[in-house]
Every structure is written in structure tokens, then in C-alpha cells.
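Every protein chain except one is present and positioned as in the full complex.
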Amino acid sequence: MWESEALAQKYHKILTPLTHMRWPFRITVGLLSIIFLWSFFAFGWQYVWGLGVTGMGHPMSWTLYLVNFVFFIGISHAGTLISAILRITNAGWRTPITRAAEVVTVFALAAGPTNILFDLGRSEKFHWVAIHAQFKSPLLWDFTCIMTYFFTCVLFLYVLMIPDIALLRDRFPHRRWVYQLLSLGWTGTEKQQRILSKASAFLCIAVIPVAVSVHTVVSWVFGMQTQPMWHSTIFAPYFVAGAIYSGIAAIILVAAILRKVYHLEDYLQPIHFNNLGLLLLTMTLLWFYFTFAEYLTTLYGGGIEELAVFWTKVNGKYSPLFWLMVLFCFIIPFPILALKRFRTILGTSMVSVSVLIGMWLERYLIIIPTLSEPRLPYARGIYTPSWVEWSMLAGLSAGFVLALVLFTKFFPIISVWEMEKEAQEKTKLIRE
Amino acid sequence: MKINRRQLLKLIGAATCGMALPDKILHALPKKGEWIPYEEYWSTGICLQCPSGCGLRIRSVNHWPVKLEGIKDFPMNKGRLCPKGQSGLQVLYDPDRIRCPLKRKGKRGEANWEGISWKDAIRLITERLQTLRQAGKPHQLMLLGGRTRGHMSELMARFMEAYGSPNHLGNPSRGSEGILKGHLFTMGIKDFLAIHWEEVNYVLSFGASLLEASRPAIRNLWGYGFLRRGRPGIRGKLVQIEPRFSVTASKADQWIPIQPGTDGALALGMAHWIIKEKKYDRTFIDRYTFGFEDWKDREGNTHMGFKTLVLKDYSPRQVSSITGLPEEMIIKIASEFSSYPPSIALTGRGLGMQTNGTYAQMAVDSLNALIGAIDHPGGLLLQRKPPFQTWPAIQKDGIAEKGLSEVRLDGAGTLPFPFAEEIPSALPEKIQKGEPYPIDTLLLYYTNPLFSLPEPEKFRNALEKIPFIVSFSPFMDETTAFSDLVLPDGTYFERWQDDQVEPGLGFPMFGLRHPALDQPLYDTRNTGDVIINIAKTMGGNIDKSFPWKDFQGALKDAIKGIYATKRGSIQAKDFDEFWNTLIERGGWWDPPYPFGDWRKKFNTPSGKFEFYSLTLEQGLRELSEKSSKALDQILKELKIGTKGDRVFLPHFEKPRWIGEEVEFPFHLIHYKLMTTAEGRGANQPFLQEILGPHLKEKWNSWVEINPETAEKIGIHDGDLIWVESKAGKLKTKARLFPGTHPQCIHIPYGQGHQAYGRWAKSRGVNPNELLVRDYDHLGGFVSYFSTKVKVYKA
Partner (left out) sequence: MYRWGMVIDLDKCTGCQACVVACRQENNIPSAGEEEAHLGRAKFWMNVVSEVKGNYPNVEMHFLPIPCMQCDRPPCTMVCPVAATYKNPEGIVAQVYPRCIGVRMCISNCPYTVRYFNWYEPSWPEEYQKGLNPDVYHRRKGITEKCNFCIQRIRRAKEKVKKEKRKMRDGEVVPACVETCPSEALYFGDLNDPKSRVSRLSKSRRAFRLLEEMGTEPKVYYLKEGEWDVGE
């Protein structure tokens, strides 16, 4: 049982962003909206003229949109998955970052599959995937998993936000009707508390396999195909690890920015970044391990067709991107994260940027070189993304950030009730 | 075009995906509106994307042709079409076709036209021709023809003769004169020879581009397949002698990259070995040839025979140093050639269109004669002609007689081109100077000299001197764009025309085009009809020379002769039935080929195959008498580098190159691709998009360079480079191609149009802009392959 007035006093720093809208905020929102809206224009352009306005062709028929799809789905792994794991393992330091992580997940999950919509030759027939479903297609598995994951994550985020929404309902009378609706009449009774903790416990467990399945299946979209360097059993864990890797990086970055912008230094402390940094370090090593294993296997036993792809990546026309990827995904992150001295807020943020770029490149390099060197050595392609594709990437990223920014204006980005609960538990412990 | 002639099929057209769909999928299909009934019928026609004259079955839907196939029993193509034939509808439907008669409005070449009616157009041209004639200058009318087919040549010739001008250039075999001149001097024949693919075992090709160009293209493609797999247990051998690694070379069992211009020497070197080893056909040589052994003339002078000459001058060693080929190789092919009959030696423009082309062709003819490969199963066949009825005699009045007595402007038939029938490439200077007289009016039919002849710029300047130019082309090509009046012909789907193919399959045959549409697509008229129309309007003797209503009438007149023989593939009770059947079947043919008819066919003074050409000897002697010049003087003017009996025997003349070795190190080889429809294919997107399959090139031009040579001069694959000759320079893309002789570069012919519609215009380069004109004076033709070039990075 919390007293809303007192809570608001105590956590005013978390709640301030909800009330203050100064010019940096307005400018940010304005800029992001322009980019976001521009991508609507780009999409309209593409919709009217056809996919010919992209850089795609024969045989390069799956390109940037697919890269972005895999990338955003990857990011979505951070949040809920991590938050769930941390909750289950009851990692004490998690509380201030879980909400942010969950939000990142939800929005990334909204952004990811949108790319498929862009990529469809006939976007207006998107729903046919559901209507005329053919279950032999990995795309369908994908569709199913992503939808499940998306709804689970929204639920997860929402359920764990109910007490905070109730708080807001009491604090912001002029937005009352929204919060009223969303708070589901939460008053914080014992019974409600019990239901909440049960629900969250259930969701924590449920979300993990779903999350794992999502990226597994995304990997199968490629892995189930017979193309050289796609048809690989390692793809599922490789993709999941990569997803978590980029996901954590995204959270670190988001947390660092929020901390700075919203002055949340009291809540988001170096320890959080240190711990997340350690997690990231683990993933760096895991990523390196998978990549190494994947490429070595190809080099060692790969057939002509596999090797053709291998060499374009390592030594051919894609090698600059390949080595940049190694740089961004391993060479930069590893030493910084390994040394405690550098595992600072700045250090981990920089690493996160590097990892995000690196992981995007990784997706690019998984998809594009394979298509440019298909099995029969006759169809060969070049691919340069067109302005439309870049616009869509920009718009999507802008939309993603915009959604995050707007979220912080309506909901506390740090879970107030969980902070309070934790604090109370702590004092209780001390008293006893 | 009457419905009853067609095999009319009312169909419920199926514009669905056309599959037996499982029910569960059907619900995704559109419910209605996709099934459109249509009316379909098939008619016949003759392709004219190249001179092979393939029979077409045209599928029309609701009056519009939609697909072309070959006529199944048409001997030339047996139901097949090459890629150009298949893309023919893009000729018919070319959006840039000329749609009505045009009169020039602005300056020449400004593309400023005014559409006029046919009535006005015909009046315009007839008035001009009348005036010219009345001024007593009918010879100042010139007709430049090109891809004339069947009786169109005769109709044109008739018009020019009745009008009174000797200046008719209308050779449909332009560009291959070397081959014809060789045949003329050895066999007295004015046609190409057919290949008897059905039985040949060993094919030795001296640059015959069998699988990319050659005559007749489709028959040779088929022949190749047949040679390989047509007869169980036999897989014939193909040897390709060519500096360029062509598609033919790639499919051959052996490629012999010869030094350009030296094929004649190789043939003689082979002859040397065959004679020395006594592997030749004694009987054939004894009975049907002249000049093999040394011989005595009526005055008792001994003349050198082929045998002596060859044994003396063309040992494999001597030939090896000329051709750059190892001695053993020469011996090996000579031995194979004479050991696995039936063998055959073929030639193409690469051998013929050199400064020594005539002699080189004579050498190869002799090679065939040596092993008796002429008019023999598995050998070369002497093309028989259909027994057309000759048209009534031409009526000439005094003006015509006087005009015809003038010398030809192009100088054909006089020194230095005594044996030429026409030399279009010699025109620029003559027209420019107006000597011996100026040209007043030029008619252009089916030819585009501003694109297809070397040094087109010079031709353009000359055209400036001609006050009035009329083009009959349905397309705005370079030369038409430079004309004053356009009287557009229909395409080959829209007109009546016969088509005799030379060579075909040896036996007499011809195809018949008739309009495949009820009406021409646009306001165009068959040039044949237009000529008759003009003749009628002119009146007098000219009118009387054309006693037909239209060209179809003239054709019927000729074809009656065939009906009268009661021979061949069509038997009918009356001419009408014959005519209708002819239209239905697309042509008439009269197999089988009568082998071994040598005596009747060698049209030489000796009545035999002449190793020692009496035709040539007599011709030169007469010339000497007429011009009162000594033979030696004449030989000098003809640039023949030898004397005595050798002049009349096949021998190797050193080829002349234009451009010094040091400055211009490369031979420029230009070639036709299977997708090149002469100068006419560039306006067809289907062909543009598959242009050069060997290098995956499309929609453009390129130069093939030997990779090692390229490395030496710092050129990489795909670089833009300059190719420069004494005549000009061109910039295009370099492609490293290992099938390039280190001393050659290759540029495909067909691109580089400055006009000819949206698809052709300003695309790629035209090698003719590099070619400098030199001649084989004896044969009387421009040597297309004499230009040397240099290349450097742009």
C-alpha cells in the first residue's frame, strides 16, 4: 500500500519527464517526425511504382529490408528476455532498467516485421499470409512466433506497469481518463498484489521460450533454404546469441541516453552499466565463438559454392564490410569490456554503438553475399541500396526512437512501484 | 486476306494462369473478368531479318500477329526460327516506324518532316523524274538498293532500264562479293553454293561464321546440329579457321587461329600436300576441271597448271611462314580433309572481303575441286533456280537508250574495277566531284549506306551534293533521315513479295510473302506497287514496260511459269488453286537435288571447273584490247603483285593493310552476332537484351581484346578505351576475351546507330566509322577487313 503523494515526492525525478516539455524535446520529436513521415513518402513511392525503386534485382532479391528485419528482431531480444531472466534470477540491480528494456523490445518488435511489409511485392495482400497460410513455409512459422512474442511482450510490459499507471491516474487528473482506463482499477490491495506477482511470474517464464523461438525461426528463414552459407545448423543459436548481443547493446545505449537526458543518475548508476557490460562481454565472446565456428567449418569442409560465398566475404568484394564487422563486433568491444577500468558508462555506451553497427553489418553479410553468389555460377548480382531503402531504414529508426521518446512522456521509464517495493523490502530487512 | 483461307478457330481464350488448379487454391483466383474470347488464325510469311528467307507461320489473334513459328515443311528452316526470326514482330510493331509519306520541311537531316498524302508524294516524285527525263538526263537518276529480295531486284532494274539510267546498284549479296567473284572465275557461277549438310563428314570452315552469321544462317545452325547428332554412329568433324574465337570456333573440334588475310595461302598449302600425296580425286579432276596440269594453248605456248604452281610455291613450310601456323598443323588438316570424305571447305566474308579475297576464294574453290566436293553428296551444291516465267520485254525509247549508253557513275566494269557489277563504296568521291556527271535524284531502297558502308562520313558529304533523295524505308535510318522524300514501304509482314534464297538447299525453291494483316498497320505501301504506280504515271514506254496493275500481278506473271512446269511441291488443277496453295504453304520447292550435273552447270569458257581461270584471262585480254593498255599496266592498276600464268591461277596475294604496323598494331575484326539482323536489328529490344551471350553483353558495344595484350597496355576488363584508325576513332568498353588473337581486336557490327528509332539510336559504336576503304580491284569490292587500329585508354 503506497501513498501516491509521498511516492510522487520521493520519485519526482522519474516523473518529471512526464510533465516537462522543453525545446530540446520538441526539436527532437519534430526532427524524428519529419524523418518518420518521409519514410511514408518513400513507401508510397515504392508502393506506386513497385519494388523496382529499390536496388534489388536478379539474383539479389532479398536485401536491405531483410537485413533490417533481422536486425530489429534481434534488438527486441534484449528487453523482455533479459528482463525476464533477471527477474527470475532475482538479480537485484535489474529494477531500474527492466522497464526500458521491455519498451525497447516492444517497439523493436513493431519495427522488425514492418520491414517484411516493405519487402512484399504486394504489401496490400499482407494478410494473405494468415488467410492462405501454408505451414511448410518457415516464413509462416516466423509470422506465428513473432506475433506471439509481440503480444506476450506487450502484455508483459503492460501488466508490470499497472501499479504505475494507477499512480499516474492519481497524479495527473487532466489525463485521467486514459490512465483510468489502463489502470484496470488498481488500488494496490493485497489481492491485486498477489495476482500481479503471479501474472508476472508466469509471463517471465512464458516469454523466454517464445523469445528464443522467435530468433530461431528467423534464422530458419535462411537456414532452411538451400543456399550456400545459409544452409547451416548453427544458424539458430548463432542468431539467438547475436540477437541478445545487439539487444543488450541497445539497452545500454537507451539507458545511458535516458540517464543523461532525464537526469536519472540516482537510479541508473555505474554499477548497472558495469553489470550490463559484463553481460555484453559474455555475448561478445559467444558471438566470436559462433562466428569463428561458422566460418571455420565453411572454410574447412565447404563445397565450391560455399567457398565462393566465403571468399567474397573474407577476401572479395564484401571483405571491407566483413572486416569492419569483426572490428565493431569484437576488436573494439572486447578489450573495452574486458577491462574493468573501461566498463564505465561512457565505455559501455561506446561499445554499444560499435556493437549495434557491427551487428547490422553482420546481418547484411549473412544475407547479401549469399544471394550475390548463388549455387550456379551464372547469375551474379550487384546490389546498392537505393534512396528508398535508406529512407525506410532511416524512417524506421526514427519511428523507433520517436516511439521511445513519446513513451517516456506518458509513462515512467523506471518502474516506480518496483523501486518502492525494493526499497521497502530493503528497509524491512534492515529493521529486522 | 479472306477468312476462308485461314484456318479459323473460334476459341474461348484462356487468359488465366492456365493450370489445373487444385480446389484449395482456386479461391485465391479472381472471380471474373479474366476470360476473354478471341479469334485466332494462322497464316504464312517469309522472314526477312537476314537473307535466309525462312518460312513463317504467323499466329494472329483478333487480326494482330502475336507469334511467329517456322513452317514445318519449309525446306530452309523446317519449322524453326533463329532469334532474329523470333523477334520479328518487334519489326512490325516498332513504335518508331514511319507511318505515312513524309516530305522534308527543314534543313537536311534536321528531322523536320511534314506528312503528306500518297497522291501528293507520287506526284512529287513523278514530276521530278519527268523533268529530269525531258531534260535528256535520265542517267542522273541513281537507285541504290540493298536487301532486295526475289523479283524486287528485277522490278527495280526494269524501272531503271525503261527510265534510262545505268546507275542501278541493287546487289542483294552486298558485302559478300569476294565469294561470288571467286566462284565466277573458277566455275562461272554468280551464286553462292549450298552446303549438303545431310551427308558431309568433315567441315573445314575458312572463317564461315556458321553459328553466328553466314548464308543461310538457319540452315547452317540446323546443319551443325545434324553434323553432331543427326546420324547415329557418326559425329562429323568441324574445323574452324579464323583469327577470332567465334561461337563456331568454340563449337568446332578444332580452332585454327590464322593470321588475318592469309587463308588463301593455307588452302594452297593444303593443296600442295594433297597433290604431293596424291590424295585428290583423279576422276573429277580429269573429267570436269581445266588447268590442273600444265597445258598448251592453241598457239602452242605452255601454261602453268595448278599442280605445278602449288608444288612450287606453297609447301607447308612456305605457307607456315605466311599464316603463322605450324607445318604439322597444315599437313594434319590437309590429311584429314582428304581422308574423311565427304569433306567440304567453306568460306565467309572474313576470307572474301580482303584485298586478296577473290584469289583466296579461288584457292578454296580449288581445294574443293581437288577432292571432288562440288555438286557431290556431302559437298557444295550448285544452286538451281525456280523456273519463273520471264516478264515481257522492256520497252525503251530514245531517251532511255541514250541514258543507258552513259558510263556508270560508280565506275563498275571499267578500270580499275573491270569485273565489278557495282561499287557503292566508290560513290562518295564520284558524287562529290560530279564526274563524269552529277546525280540529280537518288532512290534508296532497303539499304542504309550511312551506316553499313565504310567511312560513312564521306558518304554523307557526298549526299549533300544530290539535290533530291527519296527513301522507301519504313524506318527512319541514318540515310532516310538525310532524304527529302520518304515513301514508306511496309514491313515484311505487310507486303506481297517472293523470296529466293541463295544459296538454299541446292534444288529450286522460293518463298512467298503475303500481307499478314488485313491492312498495313500504317499508311504505307509496298515499294513494288509504288514503282509500278510511278511507272504508270510517267506513261509512255515506261508505263508499257509495266503491264501489271500492281506488284502482286507482276509476281503472278512470273510464278505462272512455275505452275506451268507442273513440278515440285504444289500440284494444282488451275493457277488459282496453285496460287492459293502457294499462299497457304508459304512457298514452293522442287527436290531432290540432281547431283553430278557438272557439265551443264560450270559456266566457264572451258565448260569445266577452271583451276586456271579462262574467264579471268579472257576478261583481262579484252580489257587490254579495249583500253589499249598493256596487261602489265592493267595488273598494276588492279594492284596484282604477280605476273604471267600465276595471275589466272589461285595464288596468294599479300594482303594490303591500312595503317602502319608500328602505329596501328591491331587488325580490326568486326563480326556479326547471331543477334545481329544486319544493320537492322538494333531497333529490337528482344535482340538488344541478349546481344552478346559469350560475354553477357547487352544493349551496347564492346571491343574484345586479348587479356595479355591488354595487360601490356594497361587496359582492364570494362575500361573505356579508344579505338583509332586512320579514318577515325571510337570510344567504347573493353572486354578481355581470351579468344582474341594477340594481334587483333574484335568489335561486333550492328550497333552505333545515330538514328533508327528509340532503341537503336545513340547506342554503342559502328566499326564502319573506323574502316578505311581499300579494294580488291580484281573482284571489284571494298575490302572490309583491311583496316588496322590502335587502342588506348580513354
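Letters A and B name the chains as they come in the text, with residue numbers starting at 1 for each one.
Assume contacts are C-beta pairs under 8 Å (C-beta built on N, C-alpha and C of every residue); 3 or more make two chains touch, one makes a residue touch a chain.
As the structure is a computational prediction, the values presented were derived from the model and not from experiment.
*Asks:* Report, in label order, the displayed chains that the undisplayed chain touches.
*Replies:* The chain that is not shown is in contact with A, B.
*Asks:* Return the single residue from A:S33, A:S137, A:T187 or A:N315 that touches the missing chain.
*Replies:* Of the candidates A:S33, A:S137, A:T187 or A:N315, A:S137 is in touch with the missing chain.
*Asks:* Out of B:R621, B:K696 or B:K731, which is the one that touches the chain we can't see?
*Replies:* Touching the chain that is not displayed is residue B:K696.
*Asks:* Any idea which of B:A121, B:L144 or B:L211 touches the chain not displayed?
*Replies:* Of all options in B:A121, B:L144 or B:L211, contact with the hidden chain holds for B:L211.
*Asks:* Footprint of the hidden chain on subunit A, which residues?
*Replies:* Within subunit A, the residues that touch the unshown chain are 49-52, 55-62, 116, 119-122, 125-126, 128-129, 132-134, 136-140, 143, 221, 224-227, 371, 374-379, 381-382.
*Asks:* Name, in rising order, the residues on subunit B that touch the hidden chain in the full complex.
*Replies:* 13-22, 24-25, 28-30, 34, 36, 38, 61-62, 64-70, 77, 79-83, 85-87, 89-90, 92-95, 211, 218, 221-222, 224-226, 228-229, 232-235, 245, 247, 250-251, 255, 257, 674-675, 685-690, 693-696, 698-700, 706-708, 737-742, 763
Heads up, the rule we're going with is that only the chains that are shown with their structure count from here on.
*Asks:* Counting only Cα atoms for the centres, state how far subunit A is from subunit B in Å.
*Replies:* One centre to the other, that is 69 Å.
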